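All protein chains but one are shown in place.
The block that comes next holds chain A.
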């Protein structure tokens, strides 16, 4: 109990749920007990007084009846002795008999005899409540206090006239007189007062003991059922708020608090699950954002590249038109002039140089036009193996290829590709010629085809591998840029790979390169596999 109150004080528990409950219930119990105590006490007191009054009446009747004979025979001494004897009994303070004129005829205290009392005297006011009124003929009961603060019961009983009285030979009262006198008895209620006081004390002690026991039981119950679980819940909340989602409340009662604890544990577990999901989602999101960013960067780079190629294509178309006409003049007049000089003459040779250079210009222009053509492809399902074979047929008899070993690893079950075969041939020829240049006419060119499948679908992959010296890192990034070439002036236009890249891209594919210094280079072309309608 002391521990509980200490705890309550420590935790300012008068403001706590338990504190409020204890305070409310305690107050109700104290008030209720007080009312109960008061009512019970009053009831007991009233009951005891009523019994005393009843006893008082019997006592007065007893006094009258004891003196009846003395009165009828008018033996005054007998009457006085009887009154004195009665008055000497324990608890009897005074007994007096008044005659009809208010004079004390007999008294347990002899000094009073002969005294006439006024109508206003306490003994008279019970009947003669106001001056001039006729006396009542009923007994009067008065309770006052003595000098020791004990109650005193004062009973005044009229002595009525009766046949025996007015027919008596002695001093017969007139018949018409109704009341002959009064008997007054003062009885001490000290014993009663003591009893009431003792009973009140006992009731008070019982109530206090009852209150104390109930308070202890109540505090214990509230502490165990409310305060302790609520403290545990609060601690749990603090832990969870602090981020400890593994905290488990160990309350297994079947009541509302138990249900609350279970709900709390379920909530913590849900929170933990949600937090884990969120963290996981955050990680995945970061990864996805990274992937998307990379994809966007790639797409941007490709877009810029495509845009560059497209502008170049448009420019090339215009340039081609403008340049080809003067070239026509140079070639035509060159040829006309050539006929005027015999073969082998210096002039003839000079003119041939002019014509060759003009034709070279024309080749460059045609290369440029590749960009414009890439967007005007005529596509049909084609077998890539066939296209490569045709390309090889064109080059294999050239002198440049005499010392080159050409190896083909074709997949016999290669899917078809929807493509413009002449454009693809242009791309393949370009890669074969580049490979031949890279190995400087001596080495192996291997061409492989295969079906591949990845997340984005089915593809046909073509690999062109050479045994050349490889490509420098600094050049690797630029090889698909227009006009970039490592070939000597006059040998390459720097447009082949750029145009090839444009054509492959226009076919929905991609071209990539892997190279290793001293070991060779592989170009990979990926084209979407054509799905024939069933």
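Rule of thumb we're sticking to: a residue touches a chain if its C-beta (ideal position, glycine included) is under 8 Å from a C-beta of that chain, and two chains touch if they have at least 3 such contacts; residues count from 1.
Convention: contacts and distances are computed from a predicted model.
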Problem - Protein name (UniProt record) of the chain left out of view, among "Carbon-monoxide dehydrogenase small subunit", "RsbT antagonist protein RsbS", "Two-component, sigma54 specific, transcriptional regulator, Fis family" or "Peptide ABC transporter ATP-binding protein" - result: "Two-component, sigma54 specific, transcriptional regulator, Fis family"
Problem - Given A:359, A:383, A:448 or A:486, the one touching the chain that is not displayed - result: A:359
Handout entry: Residue in contact with the excluded chain [from A:168, A:324 or A:486]
Key = A:324
Practice task
Using the definition of touch stated at the top, determine which of A:346, A:378, A:412 or A:454 touches the missing chain.
Solution key: A:378
Fill in the blank from the handout: Touch with the missing chain holds, among A:37, A:166, A:247 or A:333, for A:333
Completion exercise
Residue positions on chain A contacting the omitted chain are 317, 320-333, 335-336, 358-359, 362, 365, 369, 372-373, 376, 378, 422
